[in-house]
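Every protein chain except one is present and positioned as in the full complex.
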Amino acid sequence: MNVSRLRQLIQILAFGLLVFGGFINVDLTHYLPVCSCTFNDAKGGSCFLAGLQCILTKPFDQYPLDNWWPLLRLTKWILYTVLFFIILNKAWCGWLCPFGAIQDWLTILRKKSGIECARFSWLTHDKLKSVKYILLFLLIILSVGIGNSLFGLPRLTEDLHVPMCQICPARPLIPIFTGDFSQFFINFKSTTKIVMSTLGMTLLGLVLVGSFVKKRFWCAYCPISAFTSLFDNLGLMQLKKDGQRCTKCGNCSRVCDMEIREIAEERDRENIVTQDCMLCMRCIEACPEDLALKATFLGKNVFASSFEGFMARQCIKAEGNRER
Amino acid sequence: MGTQGRNNRFPVSTLMRMIIISVSVGIFLAMICNPVCGEEMWLETEGESSYVGMERMIEVKFGEFPVPKNAEDNISNTLLWSKTGSSIYELKLKKEGHAYIVKMAPKSAGYYTVAAYTDFGIKGGFLTCFCSKIEVPFYGKGGEVKYEPKIFDKDRIPLEILITTESSHNRRYTGDELTVRVLYKGRPLSDAEISLVTDSGWTKRIKTDADGEGKVTLLTDRAVLLKEHGATKRYMFRVDYTDKAAGVDKGKGYQGNRYISTLVIGVYSSPHTWESSKMGYLTVLATALIVGLGISLRRHLRRRNKRLISGSD
Partner (left out) sequence: MKRKTDHQPDRQERLYPEKVVEQTRTNLVLAARGVIDLLRANPTRPKGMDYFDKVVLGIYQEDANLSTGKNREKLIGTFCLSTPEELIYAAGAVPVRLGAGIHATTPMGEDYLPVLSCPIVKSTVGLFHLKLLSVYKRCKLVIIPTTCDWMKKIGEILGNYITVWTLEVPQVKEREPARRHWVEEVYGLKREIERFTGSKITKNRLREAIRLIQRAQLEFRRLYRIRMRETPVISGSDAMLIMNAYSYDEVDRWTAAMSRLNDELEERLRERVSVCPKNAPRIMLTGSPILFPNWKLSSMIEEAGGIIVCDDLCSSNRYIYDPIAIDESTMPDMMIAIAERYLLPCTCPCFSPNNERIERILQMVEDFRVTGVIYHVLRGCHLYDFEERHIHEILQGKGVPQIKIETDYSLEDRGQVQTRLEAFLEILQGKESW
């Protein structure tokens, strides 16, 4: 089974549904753990961060009902997102994210033009892992700081509203597909706005070029990934490894888009979905040992590595009379 | 000239002296005279949209927009109404401290217009009266909340300013082009001068055409906004009309009726005013170019170094 082809197809379908779904009144809620931008008017479902930031902005003492009302809304939002996430675990990132799809298409473009891909050294890669957690922390803290006074400091300016959305590179990029170019701007209203919008535009330029030379450049820094990776142990879909069957040939981490080394290096742990993993299953496709790497759903093998499959994907067939 | 004494330090001829004196007297008179323009009554309200169940406070102000003067006793005779759809309700004016306010808390949602009318008696030889309007949409359960350009009431408000342009989300934004109509006793008034004043002092004057309509564009110039005015909040339309119907009121004669009508609207800063698309595209392209060139350069240098070290590629 050529999982890569299947994944490309599903990415196109999910892209169509999430980016153009609004035209046919599809609404898959706004709790989705993928980068489907909420600024796109024709969206079929949107990323949960926008709503999360809005809720966090509400002052905790505003509602006359109960003091824990904002907390309840927050819990509900997070709960729905986590429930969505748990069904497919990180496969949301690899199979359904429209922004991920765009990056994969840029990679296809690069492959066709014969340009080699860029890789980070191990040290750089490890150091950059914390960026997405920093972004997640900042977006929470800044949103809370707008509506409430933190540590006795004055409330932050309203211009910082939805801080992640202001710098997110998906915001200008995804509405383009429905003909809306209005998200490309630098806002001169105040210093905060100038800084945030410039950051956003710069990040977009960086991500466009970065995704061209490095596979899935943005995914290593996405705060959605940071948030959802906290729950990846609960996912119904998992990636499992049999340490004894592994020959440590390193094929898996070499083909991994996210340059995860744990797939090859891990010996003892069975569950190897790491914070960067997007369950694209390229590692399983590249593994030549039978049952060394498996993707499971509710404990049952959905896709396991095999030597025959490996050779078939490398387009090698056995010679002789018999077809395998 | 040098032979003349110290008494003649400023050698001005007699004619010049006459001119100077008369001009000064004219200015002095103009200042002390009751101003024909520059005074109006307007309504103000705080905050954004209201919801059914919440109470809204509207204040009646008199003076030179946006600077109020001490409310004169005439204000206490102001009649106020609110209209939604086609029903008109009376509102009661209250005095709180130095301010004259009216509170409204309607039970059903809808687009409410509040209008005020005050008789000021004879001022400067004319029987002066002030009209004012303000729009207060109430959201919630009940009627539809949408701006409809309809005349308030030709009897209660003789001189009325009406914006005939539809609004988006019941808001006016900087950069919007509005069509304003002036109605006198229910009929369009041509050749009336409408002045548009912002609370930061920017003024614009337009004249109505034969249909009583004039077009005006709310401030768009970003430079003006940035440097001088910041985010403008309140705009006031003002029309001053005097007719020639002479008469007698309370024993005093007057040459005509003077109506001063205002309409106060809140204007929101259109985000597009502050946004520069060109800069956005430029930043994206510049970053992409710099990063792309950087990567290509690095690869080229690395290959060149390899070639130097090993002698071949």
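All chains are identified by letter, namely A and B, in their written order; residue positions are counted from 1 within each chain.
We take it that a residue touches a chain if its C-beta (ideal position, glycine included) is under 8 Å from a C-beta of that chain, and two chains touch if they have at least 3 such contacts.
Predicted model only: the values in this text are computed from it and were never measured.
When the omitted chain is restored, the residue from A:3, A:186, A:260 or A:286 that touches it is A:286. Residue A:117 is the one among A:12, A:117, A:150 or A:236 that touches the chain not shown. For subunit A, the residues in touch with the chain missing from this view are 111, 114-117, 121-123, 243-251, 254-255, 264-265, 267, 286, 288, 307, 310-311, 314-316, 318-322.
In this section, only the chains that are shown with their structure count from here on.
Averaging Cα coordinates per chain places subunit A and subunit B 49 Å apart.
Touching subunit A in their complex are the following residues of subunit B: 222, 226, 231, 269, 271-272, 274-277, 279-281, 283-292, 295.
On the subunit A side of its complex with subunit B, the touching residues are 118, 172, 181-182, 184-189, 193, 197-198, 201-202, 204-206, 208-210, 212-213.
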